[in-house]
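With one protein chain removed, the remaining protein chains of the complex are shown where they sit.
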Amino acid sequence: MAECHPVGFQWVMEAKSRGATVIHVDPRFTRTSALADMHVPLRAGTDIAFLGGIVNHVIQNERYFRDYLVAYTNAATIINENFADTEDLDGVFSGLDRENRKYDFHTWMYEGMEVQAASGSRDQEYQDRTGNGSSVSEAARGESHGSGGAAIGGEPETDPDLLHTRCVFQILKRHYARYTPEMVEEICGVPRDLFLRVCEALTANSGRDRTSAFVYSVGWTQHTVGVQYIRTAAILQLLLGNIGRPGGGIMALRGHASIQGSTDIPTLFNLLPGYIPMPHAHEHEDLDGFVQGEAPDKGFWAEMKSYTVSLLKAWFGPAARPDNDFCFDYLPRLTGSHSTYETVMAQMEGRCKGYFIVGENPAVGSANARMQRLGMANLDWLVVRDFSLIESATWWKDGPEIETGELRTGDIATEVFFFPAAAHTEKNGSFTNTQRMLQWHHAATEPDGDARSDLWFYFHLGRIIREKLAGSTDPMDRPVLDVTWDYPTEGPVDEPSADAILAEINGRDAEGRPLASYEQLRDDGSTTCGCWIYCGVYADGVNQAARRKPGGQQNWVANEWGWAWPANRRILYNRASADPDGRPWSEAKALVWWDPDQGRWTGHDIPDFSADKEPSYSPPDGARGAAALAGADPFVMQADGKGWLFVPAGLTDGPLPAHYEPQDSPFPNALYRQQRNPVRQVFSRRHNRYQPSGDEPGSDVFPYVTTTYRLTEHHTAGGMSRWLPYLSELQPEMFCEVSPELATERGLEHMGWATIVTARSAIEARVLVTERMTPLRVQGRTLHQIGLPYHWGPNGYSAGDAANELASISLDPNVHIQEVKAFSADIRPGRRPRGPALTALVEEYQRRAGITEKTGTEV
Amino acid sequence: MREPVMVPEAEFRSYYGKPVINEPVWQSPDIPGYLYLGGLAGASSALGLGAQLTGRPGLARPAKAAAAAAAGLSLAALVHDLGRPGRFYNMLRVFKPTSPMSVGSWLLAGYVPLAFVSAGTAVTGLMPAVGTAASAGAALLGPAVASYTAVLISDTAVPAWHEGHRHMPYLFVSSAASAAGGFGLLAAPRRQNGPARRLGMAGAAGELLLANAMEKQMGMAGRAYKEGRAHRWMRASEALTVAGLLGAGAGARRSRLAAVVSGAALLAGSAFTRWGVFEAGLQSARDPAHTVIPQRERLRRRPAPGG
Partner (left out) sequence: MSPARMGFFTDTSICIGCKACEVACKEWNHVPEDGLDFTGMSYDNTAGLGADTWRHVAFIEQRRPLGLQEAGVAHDGADPSDPEARTALRWLMSSDVCKHCTEAACLDVCPTGSLFRTEFGTVVVQEDICNGCGYCIPACPYGVIDQRKGDGRAWKCTMCYDRLLVGAEPACAQTCPTKSIQFGVLDDLRERAAGRLDQLHAAGVTDARLYGHDPSDGVGGDGAFFLLLDEPEAYGLPPDPVVTTRDLPAMWRHAAVAALALASGVAASFLRAGR
């Protein structure tokens, strides 16, 4: 966190100065470790084993917060009898369809109640819930399980004593029983005493009077089991009662400013604004069918139709009418996964012809960078918007494949357009941070030359396209002609007003007045709202995100600085900060509470709960939406109002996290016979070969574990830093970090060169030998890890090889993120070969390891 | 077996062996030349006046000419070494007794014109009264010009310079005397070279003794004079000065050739001393041990506060 989020780290230091214990778990001793109370080195890619070990410790030693656990989580909920755990099936869950590499989630359901997920793969249940055909790509699964499915709605069976063998708590207990301290040591290389010190520190600082927080970044997400890493932390925090309470929670630190904002109002293929799922291509699907298929009946997601209709009204204005389903048919439909990596595959196969790259540098920053470039080399056209001529804009003339002779500039037909981009200091807009808080920034200066904001680019692109299509009678053009595109522009370059767009996102009532809350949204077309969770950011016609009232002039929650969704609540699900009767769990940790005199929820923060719903409220039969949740159900977005230890729906790879080895790992899975996540996404291609793992022959060709990361001095793939002298001079060259022991083993010299090799490619780096890299004892042998910053590429003021040349494309099945935080590799002294000799070196390694197109693709 | 190379653990005494102080940016030959020429000029002015007053025109004329030439060159060297030579006149913007360079600038501002007039009148024979007055003035300021440069370099944080601040002025004037005497031997007719010979020999002897004493007295920083280029300059200086001293004592009275050779040896020996001192300063600035170890020692000797 100190490395990549130094500004946010000030609060960790503040907490430390007030007595907090800071524990840093990381393969490397970093700038964060330097300031932590404890650094726990572990083998990259084994965090589920580590966290699972803590879960086991908490359960075995009864260190959980029982009152919280029973009342607020699904610990007491009973799972249907068809569920089989990894304990029963040696590492996989019931419902695995090995042929199609998919799970059927039906056996994971609660006993007596079907629940819809609040996020994740909500289309899973479309068929069950509508009786209609399912998504084209999901058809296979639908057929294999018929149309039976669990009953919709109902109340789940529970055992508040947590003793029923099929209650979540007991399943959890059995599931993690094998995650012992010994097993943690064996898998992660974390010494037992260190592990137990972490357990003790965490449990001693959790409960009624104290809370602990988790902070993670892409070190947890970028794995073939990335989502389940976070899930394990969620389980732990729910067991310890650390969710919805001050000082608790799980903080996701994002890779860029406003990554949170770009998922809220998404640049993702499978989401509409406010986490409304993108419709799949079902036959004859209308708006009601969509809502019925994707939305739960209880909790705030039950109002999905109001959110969707208001969105369609914001987008299509008067053209969206009840009689045309509010233009629901204008929305594109998904026919499967269209993630960035599948897009690359489609480019290589000639199915994707054009590509926009905006503020990204996939030729350096995405896994298997060569595949990215080969994909782009197969396009008709490519648009790059960035500050500088990044590698993704120039690969066709000076990329690594030109050097190796794999590509010739004259043969590349891609037409490349480069547009200079304005910086954030040159435009108005908002950043949404990890706390879901929007903070407005004002342009300090006009952009130089032809540089323009993205807002300008897309607004004027849309305007010109609409002008060209004006008068068209082709129905295909209707969505473009009907879209509301009337933003006021200002200044010398006709910059669209960001303020006006924020007002549109906030939404208006039938009279055009700004809305104050998403609870005002209606499904009859009388309200507009560009993103329902942002409703209220422009309440009273005021840009609430631009508020900057100093912390000293308000209470410690500081609700008057910026604006956080939903409804300016700073801690999500904060009803959980009070006990089931509505009283704070403790004075020290009071946040919101029930005021019986006023008959309202009140407190330091804005309650994330229906303001006047009594703690004793019990929903009447047939209630739906928020009214269907009880007065002691804090997790208001969840269909059962509970925090989910066990996930009955929404995940593609299992209801509970289990440790699986990374795609390319030098170790066998010590916990199960199942080596890897059975439903991870793999793409066996000529340029994307996987490596033998564990005990397989050839695994020893790649004996070390590599992890990639960022340095404080640079930003991601370097587009914002490698062109700047002031940043380049601080970290001028690509380097690798190795321990003195590995340096001796492989003959590497401090400040010399090393070549790092995988089945994909080989790169060179200067060698930094440091005791901050420590050898680990894993499964009876010494393991060395290699640290690789991933900022460099061939262009820029500071240039070097890109670490992502080495990584394979192997993805988490839930969110399609690449596994670049842990993969096996070899390292050797000296610089890498140039030209065709580089390809020959990689091929030699492939031969030595016996790599074929089948290697590593097993379920 | 070789130790594995790695990010070196910073030893207690330094940060990756980096110098603590910044190395002087003064360049050779500008600054050692300036130190040398200032000495030669200052002592020559005094020698010139003495020769004039004692009726040795054959010694007076070249001594005054040498003083003027050396003064002019030294000024040029100083200006040339400035980062912004065009702003040299800023030296006379203020008078700061805390800045030896400011004092020196004013000194030179007074001395150089006098040395020029002194030499000009001596060579041309014009305006003898003015010449005598100028020569007297130059002879009065000359020794200060010769000695102030010792303060100039000693008043720094450079250990090999600062730690020698008690000896450096004496070393510098000795060296100046040796140079001026040497030049007198070289330029004056045999019968008029007596004072130059005596001055040169006395200067040479002082130079040898003081260089030795200074190196010994300054402790750790003295090592800079025993290493590298500084060591070579100092030893060469020693050899030349000894040779000049012996030559002057043995033959300069009788042989013009011996006078010329021994005079040249003294001149060169004096120059080499300045180069040696200059190089020693750069070397000790580069070595953190020269800064840290004596300071550590000083701290160790100092009674602990309250104890």
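Labels for the chains are A and B, by order of writing; each one numbers its residues from 1.
By our rule, a contact is a pair of C-beta atoms (placed from the backbone, for glycine too) under 8 Å apart; a residue touches a chain by one contact, two chains touch by 3 or more.
All of these numbers come straight from a predicted model, not from anything done at the bench.
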{"item": "Touch with the omitted chain, as defined above, among B:S147, B:T241 or B:S262", "value": "B:S147"}
{"item": "Residue among B:S102, B:T132, B:N212 or B:S255 touching the omitted chain", "value": "B:S102"}
{"item": "Among A:D47, A:E185, A:E342 or A:D579, the residue in touch with the chain that has been omitted", "value": "A:E185"}
{"item": "Chain not shown, touching residues in chain B", "value": "7, 9-16, 18-26, 42-43, 46-47, 50-51, 53-54, 81-85, 87-88, 90-91, 93-94, 96, 98-102, 105, 139-140, 142-144, 146-148, 150-151, 154-158, 161-162, 165-166, 168-170, 172-173, 176-177, 180-181, 194-196, 198-199, 202-203, 281, 285, 288, 291-292, 295-296, 298-299"}
{"item": "For chain A, the residues touching the chain missing from this view", "value": "2, 6-7, 9-10, 13, 17, 29, 31-41, 185, 189, 191-194, 197, 711-713, 725-733, 735, 739-741, 750-751, 766, 768, 770-772, 774-777, 797-798"}
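Operating definition for what follows: only the chains that are shown with their structure count from here on.
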{"item": "Centroid spacing, where centroids are CA-atom means, of chain A and chain B in whole angstrom", "value": "72"}
